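Input: a single structure, listed below in structure tokens.
What you see is the complex with one protein chain gone and the rest in place.
As written, the chains take the letters A and B, and residue 1 is the first residue of each chain.
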Amino acid sequence: MIVLNDVTYRYPDGTPGLNHVSLHLHAGECCVLTGPNGSGKSTLFRILNGLAFPQSGSYLLDDQPITESYLRNKKNAAAFHRRIGYLFQNSETQLFTRSVEDEVAFGLWQLGLSEEEVHARTDHYLDMLSLTAMRHRAPFHLSGGEKKRCALAAVLAMEPQVLIMDEPLGGLDEEGQRWISDCILSLKGKDRLILAATHSRSLADSLADRILTMDKEHGIH
Amino acid sequence: MHIPDHYLSPQTCAIMTAAVIPAWAVSIKKIRLELPLKKISLMGVGAAFSFLGMMFNIPLPGGTTGHAVGGTLIAILLGPYAACISVSMALLLQALLFGDGGILAFGANCFNMAFVLPFVGYAVACMISPALRNTSGIMAGSGTGTLPRASAPGNRKRNLIAAAIGSYAGINAASLCAAIEFGIQPMLFRDAAGNALYCPYDLRIAIPGMMIGHLTIFGLAEVIFTVAILSFVYATMADTASAAVREQASADSAAPAASGKAKGDLPLKVLLGALIVLTPLGLLAEGTAWGEWGVDEIAATGAGYTPEGMLKGFTFEAILPDYSLEGLPDWTAYILAAVIGTALLLIIFRAAAALASKKLGEPAA
Partner (left out) sequence: MTESILKILSLLSERDLPGQVPEHTAGKGLLKNIAPALRLFTALWCILLCALSHNAVFVIGVLAVELVRLALLPGKSLLRVLRRVIPPVLFSLLILLPGFFLGHPRTMLTISMKVLTTVLILALLNEDLRWQQITASFHALHVPQVFILTLDMTVRFLDLMGRMSQAMYEAVTLRTVSSSGKQYDRSRMKAAGGILGTVFLRSEIMAAEVTEAMECRCFDGTFRIYEKHKRGPADYIYALLIPLLLAVFFLTGR
């Protein structure tokens, strides 16, 4: 499904991001990405989400090369982002509307779905992530765990085939971590590819079909 | 009974204002302590009734007119302290927006109609029917619905009689005060030629002039206004009261209380709307109330001259002077004035209630 071939990325100021990374990820697979802070996990995710483009190497999604020029086309970009859902490391960044309900519905409106379908999906995912009671609250008024759930609901509502999560348990208490872990586990299977970066050994053990490790040299193995 | 500007000397106005300030201060303090927050917005309704009552002018043979004030009514429903503030707000709006009652004379008008009238009326009514004794008024309830106390049928009749006599006493006490304020002007303030600087009629003329109307027709108007609205309140609140009692006895949730309150308010709002529509009837009464003549009218009333203080005094231009508007027929302007006055009074008191409840963290009305 996802193929990275010898990808190298450097930040505009010259800082190395990724160093000759090659990767094959298949549909239905669940991979956990580990590695020390600063090893390039978030950089890898940015490239996989089309937010950054490597200086060398290639990125293929179902044999389609994903390049800057390819994503400049609005139709291609819409189709691409519909297939890949990304849970940011910092949920605050990901929440930008005025209510939890709007947050979940935002992506659905962008997809051009009908009003009925938007409302139905919104209700379903709010319920799934136990957010129905706070649907009218502003996302910024939520606790850390609630913000994470809200961001996750907003991503899941678009029903992506690929789910990329950067530190899904970051900043959560024990109960919150357990809740999100259980939720992610329930998403496993079918044709969905899940790729999660985490420092949590327990999540890695329970979730991963495969564990990928990034090293300090920004490589992967 | 609205005293216009320049009928009282600035010194009298200052004294009367100084006299009414403690009444306002005590009333505000008492309202904060005793009146449930939800009832503050009802004060707006009370003020609106008073405002509308004052727009219904009634003619007296002899060419003058007068009107009800409703101060005793509000005192019975919400307490005399609430009545003081409500009537004061109504008078303030009338003075600022409609030029009815002077700006400098505002203190004197409030002393008469917002202090003397409701407190005397309330005291007399309580003497006759002790069941009315509640400085938060019979509509204070237990903080949820508009549950009138002393609403048993036997009590009700006695309360209405007490309200009738109390309101009659109140309005006459107020008019006596106004008459005295008028009457002492010629004694105290004269020019070199011996002419009065302000109101030209002394006590011998002012007292009968004011009192005749109020002892007869205007007093009756006040009685009818008070009794009619109090009966209406009893009749509509009785249905809400029994429902509210049942709901209070059951679960302690916000929703039933809210619906009881909403039901209780609707008849009052309907009555307000009906009174607004009927206000142009007040225009049928021609002539000006005793003591409310314009500068151009006073010489013809028998004084023979226009006092100097009236000619040279401060003038204030209201937006809708005398409830009229150039380019609109009188009846339309009158209704418009009634709508604006009523809406503003409701807004002011409801905003005050919402602000107070916000500070205390209680749910607003």
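List of remarks:
Quick note on the criterion: contacts are C-beta pairs under 8 Å (C-beta built on N, C-alpha and C of every residue); 3 or more make two chains touch, one makes a residue touch a chain.
Everything quoted here is computed from the prediction, not taken from an experiment.
Counted over the whole complex, the shown chains touched by the missing one are A, B.
When you scan A:Asp6, A:Glu115 or A:Asp209 for touch with the missing chain, the hit is A:Glu115.
Considering A:Tyr9, A:Phe106 or A:Tyr125, the position touching the chain not shown turns out to be A:Phe106 (whole complex).
Panel shows chain A; residues 49-51, 74, 77-78, 81-82, 84-86, 88, 93-94, 96-99, 102, 105-107, 109-112, 115, 136, 138, 140, 154-155, 158 of it touch the chain omitted from the view. Although one chain is not drawn, its touching partners on chain B can still be listed: residues 41, 317, 319-320, 325-328, 336, 339-340, 342-344, 346-347, 350-351, 353-355, 357-358, 364-365.
What we mean here is this: only the chains that are shown with their structure count from here on.
The distance from the centre of chain A to the centre of chain B, with each centre set as the mean of the Cα atoms, comes to 67 Å.
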